[in-house]
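Have a look at the structure below, then the notes.
Every protein chain but one is kept in place in this view of the complex.
Up next is subunit A:
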Amino acid sequence: MTWLSLERQLLDAHPGRAVCADLDHAALRQQALHLAGALKARNIQRLALYLEDAGELAIALLGAWRAGVSVLLPADAQPQTRQRLAGQCDLWLDSLADLDLADALPLAGAALDLDHCQLTLCTSGSSGEAKLIDKSLRQLSNEITSLEQLWGKQLGQATLLGSVATQHIYGLLFRLLWPLCAGRVFARRAQPFPEDLQRESLASGKDFAWVASPALLKRMGDNLDWNALRAVRQVFSSGGALPAETAAELQALLGQWPTEIYGSSETGGIAWRQGGELWTPFAGIELGQDDSGALKLTSPYLPAGHSEQTADAVELQADGRFALRGRLDRIIKLEEKRISLPMLEQALLSHEWVSDVRLGVIQQGRAYLGALLAPSPAGLHALRNQGRKTLIETLRRHLGEHCEAIALPRRWRLLAQLPYNSQGKLAQAEVERLLAEPRPTAVAPLSAVEQNSEWQLELEVPLDLAHFTGHFPQTPVLPGVVQVDWAQQLARQLIEDLPPRFCGMEVLKFQQLVRPGDRLQLSLRFDAERGKLYFAYRNGEAACSSGRILLGARQ
């Protein structure tokens, strides 16, 4: 099949040139020109597209560009995203069927102007705001032309199947624009599950290639027909780092290394590798570093003359290749989804129950987010009267309007205040260390003073005590048995030579409930003669509980 460049896609019809299994180029062109007419008739200038069908997206992109309409591809379709982008577009389409074409006349076929056709991609910016990235058709065209030069022969007439969405640059280029210009069939729908990808692959005839992501490739499982899948022409992986052992496993199973692509929405593709650690830049890309060692580059996939600074630390090699050494900012990737921690923190801070919050990544099984959160007075009130679960579910729901499910923290740690150091900083490593710890069961006294052989302790009941979960779900109350246990444990830290054995309790009184965040005064006195530890908890003027713990010698 001959190459049909992006600019010439709508010039002439090519009947019989396959686009999708059920769509040829002539039909694609005719539908795109019809859509162009409808957009023009409605005087649409800016169009947002959130289409899960890559065939529809191809039609809509070409049609919009033919009509001089600039296109926005939102990263997700959450209500907050729609609202935020409402000012950036005249029309948002989730399906081509949403646009009535009945009264519109198609525009005539014509070449597209590579420098005037615009596409805007969305991603998470480092400031916390969602970032819009403008691309000209020329940048995209340069990139797919160079991909074809590198791997066109290898792919031959393979059908392109993928696990990734076409809303992002990788899926858009590899699953849609590149096969479209190369005359390779591409699948309309993404196949996020291995069994489905296998079935579609084997149904496509003998030639197929995958546009996949580490999220899928790490979890292929062992029930696939790997012998049949060895026919795969090429396996692309991008969006995040593919673990070296996954790459090696795929090499063993498929007889070829996956082709990993390193790049970003801002830069497009930067480099590739097939096994090994080092990345080879695409042709025409010039690499450099800033003072912190972060990669910067110029590229034919960037606007001419533009140098893009990344936040990825790199080590450049003498032969022009390079190694990646991690991010230098607070944008993280969870399963290839770029997530701005500052953005989520700001979204949480906008809730009246939150006074301060920091997010971090927890690596246990799959990586997920955790939140260290200091509730506001209203949040504390909610915690004390409605329970932890209501507090957290409410905050998760609030956050769910701002982000995809993957970014919702799964672990929460509630603190009276976040532990900033004397410089007012809280290192990310410290956040993640605290998140990795289990919920507390003990209390550390704020102060402890001895007077006339009686100890006076000042305690703050942790907001997030593990005991509160079952005691009680809707109204957390410090259990009496925990109060007795704390009294004994703290006494052992302060008073030397306490008899080791717990023998019983006397005159226990529980007069007032103790709840999360309460400030308590605990007095402790040991009567060595009688072997009795006297304890009393007060909350200001109010007596909370008191009693005597009988202690005896080891038996």
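In this section, contacts are C-beta pairs under 8 Å (C-beta built on N, C-alpha and C of every residue); 3 or more make two chains touch, one makes a residue touch a chain; residues count from 1.
One rule holds for everything that comes next: contacts and distances are computed from a predicted model.
Chemist: Per UniProt, what's the omitted chain called: "Homoserine O-succinyltransferase", "Acyl carrier protein", "Xanthine dehydrogenase small subunit" or "Glucose-1-phosphate adenylyltransferase subunit GlgD"?
Modeler: Spelling it out: the chain absent from the display is recorded in UniProt as "Acyl carrier protein".
Chemist: Just one of A:E148, A:E404 or A:E430 touches the chain that is missing; which is it?
Modeler: A:E404
Chemist: Looking at the whole complex, which of A:N223, A:S292 or A:N421 touches the chain that is not displayed?
Modeler: Among A:N223, A:S292 or A:N421, only A:N223 touches the chain that is not shown.
Chemist: For the chain left out of this view, which of A:W151, A:W257, A:Y368 or A:F510 touches it?
Modeler: Missing-chain contact among the listed residues: A:Y368.
Chemist: By the contact definition given up top, give the residues of subunit A that touch the hidden chain.
Modeler: Given the touch definition above, subunit A has residues 192-196, 198-199, 215-216, 219, 221, 223-225, 335, 362, 364-366, 368, 388-389, 392, 396, 400, 404-406, 408, 410-412 touching the missing chain.
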